[in-house]
Structures are given as structure tokens and as C-alpha cells.
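Below you'll find the structure, written out as C-alpha cells, and then a few comments.
A single protein chain has been omitted from the complex, and every remaining protein chain is retained in its original position.
Labels run A, B, C, D and E following the written order; every chain starts at residue 1.
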Amino acid sequence: MLDLALANLLSPIVLSFVLGVAAALARSDLSVPEAVAKGISIYLLFAIGFKGGASLAEHGIDLTLGLSLLAGVILSFALPLAGFGLLRMLSGMSRTDAAAVAGHYGSISIVTFVAGTSVLADAGIASEGYMVAVAAAMEAPAILSALWLISRGSDDAELSSDLWREILLNGSIVLLLGSFVIGMATGSDGLNRIAPFIVSPFQGVLCLFLLDMGIIAGRGLRQAGVLDRGAIGFGLLMPLVGASAGLVAALIIGLSAGGTMLLMTLSASASYIAVPAAMRVAVPQANPSIYLTLSLAVTFPFNLVLGLPIYLTVAQSLAGS
Amino acid sequence: MLDLALANLLSPIVLSFVLGVAAALARSDLSVPEAVAKGISIYLLFAIGFKGGASLAEHGIDLTLGLSLLAGVILSFALPLAGFGLLRMLSGMSRTDAAAVAGHYGSISIVTFVAGTSVLADAGIASEGYMVAVAAAMEAPAILSALWLISRGSDDAELSSDLWREILLNGSIVLLLGSFVIGMATGSDGLNRIAPFIVSPFQGVLCLFLLDMGIIAGRGLRQAGVLDRGAIGFGLLMPLVGASAGLVAALIIGLSAGGTMLLMTLSASASYIAVPAAMRVAVPQANPSIYLTLSLAVTFPFNLVLGLPIYLTVAQSLAGS
Amino acid sequence: MLDLALANLLSPIVLSFVLGVAAALARSDLSVPEAVAKGISIYLLFAIGFKGGASLAEHGIDLTLGLSLLAGVILSFALPLAGFGLLRMLSGMSRTDAAAVAGHYGSISIVTFVAGTSVLADAGIASEGYMVAVAAAMEAPAILSALWLISRGSDDAELSSDLWREILLNGSIVLLLGSFVIGMATGSDGLNRIAPFIVSPFQGVLCLFLLDMGIIAGRGLRQAGVLDRGAIGFGLLMPLVGASAGLVAALIIGLSAGGTMLLMTLSASASYIAVPAAMRVAVPQANPSIYLTLSLAVTFPFNLVLGLPIYLTVAQSLAGS
Amino acid sequence: MQTHDAKRVEITIEQVMLRRLTDALEGADVTGWSVLPVLGGSGRSGVWNREGQISRGTGMVQVVCLIHPNKLDSLLDAVFAVVERHIGVVNVTDAQVLRAHRF
Amino acid sequence: MQTHDAKRVEITIEQVMLRRLTDALEGADVTGWSVLPVLGGSGRSGVWNREGQISRGTGMVQVVCLIHPNKLDSLLDAVFAVVERHIGVVNVTDAQVLRAHRF
Partner (left out) sequence: MQTHDAKRVEITIEQVMLRRLTDALEGADVTGWSVLPVLGGSGRSGVWNREGQISRGTGMVQVVCLIHPNKLDSLLDAVFAVVERHIGVVNVTDAQVLRAHRF
């Protein structure tokens, strides 16, 4: 496992992230234009969705597909409750802030997922193509749990049908699921046609994206003063809690080693696209610096650098044939 | 032909467009940043121009080159007159609006052309490299016809020398012709050097572009209320009128099946870059919602989904050796 | 050498630049969005840095590495002094303007360097991977020389520690050196993983970048009225002075032909990213139109079109085994 | 040139709230506005900066509304209902406009 | 700090008309202005939005001009000649500027 961790640490992807963090901490003016960062994220979502769909088309629909989706939804609903409890124990933050943070950890980070697939690809390990759909299914339920936690306290959270539609139809989900369906419909034929765009340069593009994520995370770290020690502890512990829950679910369902690793990764990761936007609308009184900093500047780096090799090692020794 | 239509419908390109339309109709916030959309369009114009030029350099200048350019110019001048007549018959819109719309259908849509070349490439059918130059030649004449139609009525349209220069030197024409010349000058040698950029990933990039076009078209469809039924009928009928005229011209000139299909495609397509800008300057009293919606939300999807396989089938059975 | 000059002139890269210049001179509205131009420059810096580092990792650290860095620093310090003298002889511009311009010529233009490596690649000539680090080392010292020249006169120039940090940690340097280190750390293994992104499409991307540079240079040429004849003469002569100094240094150190050509190119080139920003902050009284126009609209085209083949010919006949 | 009294209302609001704001404007019968991008800023909730961001949760935009003075109160009521619980600032200046029939 | 009376003129105009507007400004001897991007908006001709657009025919920009009050009339005449037949809005506010010799 140490080997794997080291190999991961020395991958261009992780080093690009580290470069971004270092640049931001040193207050360099290195930055990626917002439009370019968004363009790259569209590329990544499209590529990962399409490849997942095409792989599903080739390998056929598995009996475990439905179970995996169900497991994802349950994990997304349940993890915020565990997270909330943990956070109230470890940190002194308010109920509302704690609930908002917990919601992020039930949902998922698609870049962490992408980095996970790239670790699998490097190790030559296959995984279920539909894990992309599981990722999409896990985005929203956690938001409901967070809002329920908040409304149980004195504070109120507004969940209009409008917001509900916004959450379910947010751009990332639509693109991920849409390209998944396109990949499924066009199969390996379609994949071959656009592979020189979505397969070969994928890892390189991911480097630039992680450079940008590193810059943003580094900027976040400079504001880490908003977090008490307990919160930081939570940001490092909660991914392991999530990964363990994901592991149990994967073993029950009987996913392959690759699929197990990805479900662990999803469960361990914390949202920073869909959930923050929903929280701003529904719970404006929750402090965005807390959840953005925790998710992006603490948990994301942890997962990228240490989490992924851990999840892979565990998954390989416990799951699959 | 049904086979071809189905294959086209299930191509990643068309499905990406459909995804964009669906996302916009469902009011998802999925969107491509303006800068990225413009960047992709620069890439596509550069690639298509360069490849056309390089192909011309390799296959030599054909006798039909001059004739094709001439045919393009004549079609561009003439089609707005036919379109104007048809539109006045079918729809209740004002003379000025009708003339402005007609101008769009004489000119061309470069994305439709690009999608056409990609359908040809999939079918393994060659075409004359200089069709790119014909596309460029067809952009502007239609604007003159539209302005003439407008000035014949009571309304006035201003065609200053300034505007004239703007039309002839608009960015898309300059880039398309410029890269065509570069491709011609550097030939297959130059092409080989940049093929990993402009050839292999082309179809994949086109998917993302059509995703964006789908979003814009879908947004347009939500405003389709500005169009009466006759106008929508025009948007579906006029491409067939244009394609027929293009077909006749191609048969007279003796283009290959591929070239015939492309001339039909050009004639069938409606501008939404060069002509709208010219109309805003010269005929501000014409309602832009009408011509933008018709061109982008009615005719473009029709051509992309149904038109292209029709034009290909017809061209293959009537033209070439 | 004429052959080489012609081949260079007819490369897609140079022709794309020419297209951009022509479009801007003809007042076409062709333009690349700012975010896209910045995105491409990030790509180029990342790719060139990474490849340099990976090549160093493979070929091992050369005895000449340290000497080359030292030579670069000395050239960067010294060339502004020579440039200042030459400029005062040739042109009537003020001391302050002359010193600001001279600073640009001691520092380097990374795009000129990139174009140089691409000329080498076309000619199949290898070069020392660490030349990228030399490029980074040459960015800043020239700024000190310029500020010293200015403060010697009556005018004052402000060099706060803040500005100092900004110069040393400007985004381009950090990205170039950072990706150089990543390339070194991950070696040919890392390179292989992202080669389909940073190697194969590199030349094509460079074409689009030079199209943009051409547009900016062309716009600059339209304002060339700010330059007197002597200044323009300086912009054409100074690169040759710089290249000669670079040649001598390379011969003393014993660089390969490729490395010699690149050191000549670096010395011949004039900054237009790092130095202009520093000058705006430290010497606001210096006229930016003068140094930007000279660097971008006079010297850059000269180097790209004529300089590079000259430097290559000279380097090949005098250096290396 | 003849000009007419008007009010220029400038609302800096979170991007996620934009659609809700424009819906409220329409509800208050205000149909003219322009949205300008904001790159970054500082306020009571800290400093922010849009560069490199992919999160849809961060970032403000500026909505500029020119209106007839007698519509100001209903506009401000509508705006306030949206920004009340959210971060953001609203300012009003006296202005003169050409072509008053448009407002 | 000493400030001086000035007028702040803000012109929201179609991007395609920008060069014509700045030419007209120059014609009226106005040589200072800044152009700001507009992301979207709403007016009598409907709602628009710049996202994902490649068409050069859509979209507005905002031109801000600070001028000496006694130049206002000639500026407005020049502007009006350009926007007259086109969509767009113009507003003027009273302002104070530093360094009045610049205007």
C-alpha cells in the first residue's frame, strides 16, 4: 500500500494539484480563467459519463445495477446523519452550519470520482460502467437530509419546488447522466469515434483541472481560520467513515474490486458544486466559508492524496473475485 | 435511407445536440461559457478550413472549382428571393421581417456544413476540398438580396461601406478562408503536423459544440411563441427548397456525390452568425427573435437530424460516378 | 539557410500568425476570447515545462546545467544595459522609456521560445531539457537592470518587496518551473501518460495561439505611430545583438546545437507578459504603448519569421559536436 | 437634448439568487434590467474572487434597473423580499434618461 | 479631497453598434470612456442571455463616460444619432470626479 500511495503521490495529477496549492499559498497570481475551468469541467463530465455508458453497453446491464443505485441513494440519505452527529461531537459550530456541512458529505464530488477512475485506469483495474449513474444518484438525497436536520432545529430552511427542480436538474447531473445515456446508446462504436477526444487526452486535461482545483483549495486554506480544530478533524475523519459505509454496501451488493473502490470514493467525497449552491438558496444563514473550505481545502486533498490509494488497497483485498 | 437516418440520429453528435435541447427545455442550468463556445467555434472553423485547403492541395485544383464558387454566389443571391415569396405566402409576418428572414436562408450555417462533412466522413465518402471556399463565398450575397427586398418596400435599410467591410471581413469568413489558404500552402505536410489537433479529436469537440448549440436552440424553442404556424412551416420547408436548388446546381456542375451533398447542405442551411449581425446593424426594425429562432431552433435541428441523411441519400443516388 | 527560412515561413505556425496580423490590419472582427487565449497559454507553459523536466529526468543532469542557468542570469542582467545604450543612440525616446524598453529585451518571451522548440522538433534536433529552467531564470533579472537604469536618471522607480514577490512568483514562472519539476519527478512514465495531451496536439494548439498573437500584434502595428524610426530599427537590431551574446555564452558553456539555438532565441526575444506588468507598477510614467508595440509588433514577428531560422543555421554550423 | 427623471437601482446579489430576483422584478411590473458580471469583492462575509471557480454557489452579479421614479417603492419592496435573508447590497441614484416612454 | 462636478453617462447598447458609438463619441470630442460587459437582460424586445452564444448579433455592452457637464449636450446628441433606431438605454447621473483636468 505504501508503494501505491507513493505512486499516487508522484502521479502528474496529484503533483499538479500540489503545484496549484503551493502557488496559491505563496500568493502567486497564477490562475485559470473561470470560463476555462468551467469548460474543462464540462469536458470531464461529458467524457466520464460517455465512457461509463459505453462500457455499460458493452458489458451489459448487471443484476447489481439497481442495487447499486439503491445503495447510493441510501448512503446519500444516511451519511449526513452520521456526519452531523460526528460534527456536533467534534466541533463547536452551530446546528445549522453543522447540518449544512453534513449535507456536503452525503453528496459526492465528481472530481474525486474522476481521479478515482484515473487511479483505477493506471492500475489496470476494471469497474462497473454504471458507477457514473450511481454518482449522479448520490448528488441530491443528502440535501434533503441536511434540510431536514436544519428544520428540526429552530432555524428554518426553505425547500420550494423551484429549488427542488434546480437541484435535480443542475447542470452537472444533467450532463453526467445525459452523456451516460449517449454513451449507452452509441456504444463502443460511438466511443471509438470520439475516443481521441475523450479517452487519450483525458489524463492530461485532468492535470490542468487539478491545477485549478489546487489553486482554489490553496486560496481556501489561507482562510482556514474559519475552521476550529474539531472541524478540521472532521474533514479528515469523515471520508474514512463514508468510505467504510461505502465498502460495506459494496460488499453486500457484490461489486467488483474497481466498483467497490469507486463506491468508497463516492461515499468518502464531499460535494462542492451542487450542494453549496443549494445551501446558499435554502439556508443563507449557514456560513459558506465553513462548508466550502472543509470540502475543498481539507477533504478533497485528503481523498486525492491519501484516500484514493487507501480505498484501492482495501477494495482489492476485500472485494471482487 | 431509413437506416442512414437512424444511424445519424444515434450518432454522438446528434444525441449531444438533443441533450442540449432537452436540458434547456427542462430549464436545467447547464450551460457552456460564452468564451468556451467561441473558442470551440474558432477551432472548428480553423480545422475545417485547413483540412479543405490541404485536401485541395493534394487532389489538385479541379475544373469545377470556379463553377462551384459561381454557383454558390448565385444560389446565395437567389434563394432569399424564393424564400421571401414562400414566406409571404405562408406567414403573416411583415415585409421587413420576411426579407430579413429570407436573407438568413440564402446565406449558410457553418456548423451545419461541419456536421455534413462529419456525416460524409462517417460514411467514408470523399468530397471536393474547395467546398469550404464555396461556403465562404455563400455567406454575404444573400445579405444584399435581403437589403434590396427591404428597400423595395417602404422601410429603409442602411448599407454603408463600413457595414459592407464588416460583412466581408467578419471573423468567421476570414478564419475559414485564411485557414483554407494555410492548408493549401502547407499541404499534406502541414496537415500531418497538426492532424492530432485538427483531425483526430474533431468529432469529439463537435459533440461539445452541438451540446451548446442544443442549449441555445432549446432556449430559443421556449420563445417559439414569436413564430406563427406559417413561419414554422417555412423553417421546415425552405431547407428542402434550398437543397433542391443546390442539387440542381451540383448536377449541372458535375460535383461528386460528396460535393453534391455539401452544396445541398449549404443551400439548405440558414445563417445565425454573419447575417443576424448584419441585420441588427442595417435593419434594426426587423425583429431578431423571429430570424434567430427560425434559423437556430427550427431549421438547424431539422437539417441536423433529418436533412443531412436525406441530402446524402439523394446525392448518392443522383450524383457522382 | 534560405531553404530553412522558406520552410519556416510556410509552416502552419508562422502562417497562422500572418493570418492574425492580416485580419487585424484589415480591421476584421476576428478575435480570440481573452479566457481562451489565457487558457491556451496555460496549456503551452504546462506542456513545455513538463516536457523539459521529463527530458531532463531521462537524459540526466548535465554538468552544464548550472553554467547555463548562470549564463542566463548574466545575460538577463547585462542585455538591458546594451539595449539601453543602443536605444539612446538610435531613438529620441526619453531615458525612462528607453530603460523600460531595454528591460523587456533582457527578459524573455516564452512564446518565442516555444516556437523555437517547435522549429527544432521539425528539424529533428534535440536540445537540453533544462533550457526551460534557463528561460524561467532569465525572466526577472532584466527588470532589476531596468529599474536601476531608471533610478540613475532623475525619474524614480518603486521596487517594493511586494513588487519583488509579484515578479518572482508571477503565474508564468510558477507554472513553467512547477510543471518542469513535475515532469522531472514523474519522468518518461508521467510523460507517456499525458503525451496525447501535451505532445501530439501541441503544434496545432500553437497555431491557434499564434493566430491570437498575430491579431494582437496586428492591432499593435496599427498604433505603430508611437514609434520613431530609430525605435523600429532597435526592435529589429536588438534581437541580433541578443542572439549573438547568447551564442557566445552557449559556445563557452558547450551547449548542443539545439541548446545553443534556444539560448540565442531566449536572448533575442523580448518579454510581453512579466516585464510589462512590472513596469506598469514600478514605472507608471513610462509609456506602455512603446514597449508593448516594440516587443509584440516588431521584435516578436521578426524573431518568429526570420530570427529562428537564422539562429538555427548559425547554431548548427558553430555549436555541438 | 430632452431628458427625463428616472431612478437607477443597482442590486449586487448572489448569482444563485438571480432568477428569483428577476422573477420578483417581473412580479413588480419591472421589465427592463441588465445583468453585469462581478469578478470579486469584499463584504461582511469576507473576500471572494471568481477566478478559476466552478462552484455555482459562489459569486455575485450586478443587476441595473432604470425605472420611472413612481415605480421605485414597489421595486424596492420586491427586491427586499428576495435579498432580505441573503447577502447583497442595493443602491439607488437619481438619473436622467433619454426616451422616457421606455421605462 | 477636492472634487469637481461631472456627468456620468451610461449607455447600454448592442455590441454590434459599439464601434459606431465610439466613433460618434470621438466625433463629439469625447475621448474618455470604458466598456463593460453585460451578461444578459430584459427589455421591450424580450429577455436575452449571453451564455453559450456564438452569434455576434446578440448581446449588449455598457459604455460609461465621465465628462465635463458642459459637454453633456453634444455628447447626448452624438449618442442619440446612433441609438435612435436601435435598442438600448441611456442614463445620466450627477457625479464628482478627482483630477478634473482629465475630462
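Everything that follows uses one rule, which is that contacts are C-beta pairs under 8 Å (C-beta built on N, C-alpha and C of every residue); 3 or more make two chains touch, one makes a residue touch a chain.
All figures in this text were calculated on a predicted structure; none of them were measured in a lab.
Engineer: Using the whole complex, pick out the displayed chains that touch the missing one.
Structural biologist: Looking at the complete complex, the unshown chain comes into contact with C, D, E.
Engineer: Check each of C:31, C:91, C:179 or C:200 against the chain that is not shown and name the one that touches it.
Structural biologist: Per the contact definition at the top, the residue touching the missing chain is C:31.
Engineer: Which listed residue (C:65, C:99, C:176 or C:215) would be found touching the missing chain in the intact complex?
Structural biologist: Touching the chain that is not displayed is residue C:215.
Engineer: Taking the full complex into account, find the residue in C:192, C:285 or C:317 that is in contact with the omitted chain.
Structural biologist: Hidden-chain contact among the options goes to C:285.
Engineer: Counting contacts across the full complex, list the positions on chain C that touch the omitted chain.
Structural biologist: 31-34, 37-38, 41, 162, 170-171, 212, 215-216, 219, 223, 272-277, 279-281, 284-285, 287-289, 292
Engineer: Mind listing the chain D residues that contact the chain we can't see here?
Structural biologist: 10, 12, 36-44, 60, 62, 73, 76-77, 79-80, 83, 89-94
Engineer: Which parts of chain E face the unshown chain closely enough to count as touching?
Structural biologist: Residues of chain E in contact with the hidden chain: 1, 3, 6, 8, 22, 31-37, 61, 64, 66, 93-99, 102.
Here is the rule we go by: only the chains that are shown with their structure count from here on.
Engineer: Can you list every chain in contact with both chain B and chain C?
Structural biologist: A
Engineer: What's the fewest number of moves from chain C to chain D, given that each move must go to a chain touching the current one?
Structural biologist: Minimum step count, chain C to chain D: 2.
Engineer: Determine whether chain A and chain B, two copies of the same sequence, contact each other through the same residue numbers or different ones, counting it as same when over half of the numbers at the interface appear on both sides.
Structural biologist: different
Engineer: Per the centroid of Cα atoms for each chain, what is the distance between chain A and chain E, given in Å?
Structural biologist: Once rounded, the distance between the two centres reads 45 Å.
Engineer: Quick one: chain B and chain E, Cα centre-to-centre, how many Å?
Structural biologist: One centre to the other, that is 34 Å.
Engineer: Chain E: which residues touch two or more other chains?
Structural biologist: 56
Engineer: Would you please write down the residue numbers of chain C that are in contact with two or more other chains?
Structural biologist: As it turns out, chain C has residues touching two or more other chains at 29, 33-36, 39, 196, 201.
Engineer: What is the complete set of touching chain pairs?
Structural biologist: Inter-chain contacts occur between A-B, A-C, A-D, B-C, B-E, D-E.
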